[in-house]
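The other protein chains are all here in position, but one chain of the complex has been omitted.
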Amino acid sequence: MSSTVIEQAVEREEPAAPQKNYLNADHTIKSWLLTGDHKRIAVLYLISVTFFFFLGGIAAAFIRAELTSPMGTLLNSETYNKMFSAHGIIMIFFFLIAAIPAVLGNFLIPLMIGARDLAFPRLNLASWYVFMLGGLLFIIALILGGVDAGWTFYTPLSSLYSQTQITLALVGLFLAGFSSIMTGVNFIATIHKMRAPGMTWFRMPLYVWSHYATSIIAILGTPVVAITLLLVALERGLRIGIFSPELGGDPVLFQHMFWFYSHPAVYIMLLPGMGVISEIMSCFSRRPVFGYKFVAFSSMAIAGLGFLVWGHHMYVSSQSVFQGIIFSLISFLVAVPSAIKVFNWSLTMWKGSVVFSTPMIYALGFLGLFTIGGLTGLYLSAIGTDIHLTGTYFIVAHFHYVMVGGTVMAFLGGLHFWWPKMFGRMYSEFWGRISAIVVFVGFNFTFFPQFILGYLGMPRRYHYYYIAPEWQGYNVLSTAGSTVLGIGFLMPVFYLLKSLKSGPIAGPNPWGATGLEWEAAASPPVTLNFDGIPKVVGPVYNYDAIEDSESFRREQMEKVTK
Amino acid sequence: MAAHAHDGHLRSPDMPEVYPQFEDIDQQQETYIVGMWAFLVNEVMFFGPLFFIYGLYAWKHNAVFYVTSHHLDYKIGALNTTILLISSWMVAMAVHYHQKNQLKKVCNMLWGAAVCGTAFLAIKLIFEWAPKFDHGLFPTPGFQSRYLAYYGADTNPDVARLFFSMYFAITGLHALHVLIGVLIFVWLIRLIKKRPDVITDYVPTEMVGLYWHFVDLVWIFLFPLFYLMPK
Partner (left out) sequence: MNFPIMPPQASEFAPKYDAIFWATSGLTVIFTAMVAILIVILAGKYKRGSKADRCNPSSHNTTLEMLLMGVPTVLGMIIFVWSAVLFIEARTMPKNAQEIFVIGKRWMWHAQHMNGVRENNEITVPLGKPVKLTMISQDVVHAMYLPDFRAQYHVVPGRYTQLHFTATKPGTYKMFCNIHCGTQHSEMVGYVHVLPQAEFDAWMANGGNRYLKTNLTMAEAGKQIWDDKGCGNCHQTLDNERAPSVVGIYGSTRKLTDGTTVEANEDYLRESILRPWNKLTTGYERTMQAYEGVLSEEQVLNLIAYMKSLGQGGTSPDKGIYQQPVKTGRDFPVGRKDPVDIANERASGGASQAHDLRNNP
């Protein structure tokens, strides 16, 4: 179906038995824990982030259960604070930042650009160990009593006042940051220098583009927050006084340093998801992504502008009016590339041949939720409307629409899309579609009421709201929705695990997709990905919608006539 | 440092080793250099915020920072600057000799640089940090030292503490980088001597050189900012 010509290079041919692949190349535990293979490291990461996702999810369940009544009776205030801090920290630093780059990115980037592995396999493995060490330290911090300063660690609460395990947690986050830097360095070197012959920059799948932009952000931003968090830890230990006014420091400086990373970090979480959506939309519309170059450059524009908007988290935190207005202006500009992406993805379906498979349903869900998430960002980047909404549940709803509705939907979509490539077997399409729809419905029930709660003035991180019992209705609605959402997230665990054992064999290209990972590699791929190094001669996304739709109709006709 | 994978590939003693993920030696070397530069950019952003915070406070509390900076001895700072510059030159020469494949000279130059780095650390520790610890100038919970009065910084011990906090944070992080650099020198010399199959060309030396030049450059910024502070 595809006209991309893949020539197998003859030199360096290493004949591999067809059933040999990266999963069964070796079976010892040592071969997994000391592997340099990017695909195995991706699987290690997949297991880790799934664990952290459900750990963070348990904390979220406690939060939602507690908020069903204005005088929450399940937890006390201290435990509640530790719950939302744990939820935020785990989900952001140990799930969202790592989810798509470290799992799907690790697995796919070499496959997509026609390389045998990432540039620095041992660095890649080290990044996983550092990540796990960071996660371990954070879990130890949780066991020793947890952290109550929220994921933002505003000083001087985190540096002088909180009596919880913040130092240990900060060291854990510092390490997790290093892991993301290592992955970033690896991706940049790989994408720059290891593309297969013929794989020019503008023949790269948009997924690779988005990871390139992400890696730049990771390299430029992560060290800043790493050193900032380290200074907070030093301030706790030695009282060095950089961020604490009592010791002569400036607490707002901390907010600047923190958001200088943490706003671009939103794009570290989101851009890879956008890459996933580009691939899925294209494959299941049988059309090239509409406006390829615009989508590619919009990723880079988001990465660049993303560094100039951190101040929009601080409109009401005593920065000057002029400063705030400038940040507001740039924040509006950063919305434009996102708008371009959404319209281009939608237009990809134009004159296509649209297939509603599980990944496609996730992708369409992403489009809807991300549109709402992005547009509600307007209220918050507009400096005037932000006054009333900042710090309320409106913010909570907004970033969950972007992070869960965007990144998690994309992660699940991508996982379903490349699952047959990763493990060689198909999952139950029926349950896949059901879970995608359950997640979409549950998500909206959970988070849409929170927009209204925020506008009504419910502050985030509140344990009690006895002062405003009229908020209870929306909170109950939200909690009810979160149960549905939780079920939606649990379903894939069962049918995906089941597919590992008994799913039908997928074959190298079950979706009929283009791209080196589908056309030139087996499912699952062999240890060094390709039998030779593929040569690329055609453009990316070489789909033929007419042929696809026609052949489908012929098949249907044949079925009917039989 | 870049990492290598060793599993299953051809190895010949006289040809540079190509790791299985690479096509040829050129691609491998270019990739290493790109990776190294990406790492260095990351390092810049690592030191950047510290310099930024220091600059901000130095601007805000200019007078107190000025008097407090007298506690640093610019002569020792200048000596250390010279030592680092010499070591940087030695590393540059090491790369130069490695390109000509004069391994003996490479090792000598690397040894020289390692000795310089160690000397830098020793001077820093003995003549700078140790006296400051003795004088109670290390930022601790009950920071208050009678030595502050010497140049008149006792009037504002909080700001003096800020100065020393930034001083110890930046020089500490820099010293950590120097220490890592020295260890890498020793490790590289060992590899050059014992494992000719691993070090087959000058690229590892060049990467170590890039790293060392970066460490040097940080000091070049650090020295005037802390030791030669303008009023």
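Lettered A and B in written order, each chain numbered from 1.
Operating definition for what follows: a contact is a pair of C-beta atoms (placed from the backbone, for glycine too) under 8 Å apart; a residue touches a chain by one contact, two chains touch by 3 or more.
The structure presented is a predicted model; accordingly, all values stated were derived computationally and were not measured.
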Sole contact to the chain not displayed, among A:Leu33, A:Ile58, A:Leu136 or A:Val336: A:Val336
Candidate in contact with the missing chain, chosen from A:Gly134, A:Gly150, A:Gly432 or A:Gly503: A:Gly150
Contacting the left-out chain in the complete assembly, out of A:Ile47, A:Val316 or A:Ile505: A:Val316
Contact with the hidden chain (one of A:Ile372, A:Val396 or A:Ala436): A:Ile372
From B:Val159, B:Val203 or B:Val218, residue that would touch the chain that is not displayed: B:Val159
Contact footprint on chain B, counting only the chain that is left out: 61-64, 152, 155-156, 158-159
Interface residues of chain A (partner: the chain not displayed): 77-78, 81, 148-150, 152, 154-157, 161-162, 245-246, 248, 250-252, 285-294, 315-318, 321, 324-325, 328-329, 332-333, 335-336, 339-340, 342-344, 346-356, 364, 367-368, 371-372, 375-376, 378-379, 382-388, 390-392, 452, 455-457, 459-465, 467-468, 470, 472-474, 476, 545-546, 548-549, 552-553, 556
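Note that only the chains that are shown with their structure count from here on.
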Approximate Å spacing (C-alpha centroids) for the pair chain A, chain B: 35
Touch list for chain A against partner chain B, complex: 36, 110, 115-124, 126, 181, 184-186, 188-190, 192-194, 215, 219-224, 226-228, 231, 234, 238-242, 247-249, 253, 257, 260, 528, 533
Complex interface listing, chain B residues touching chain A: 2-5, 7, 20-23, 27, 30-32, 34-35, 38-39, 41-43, 45-46, 48-50, 53, 56-57, 139-141, 143, 158-159, 161-162, 165-166, 168-169
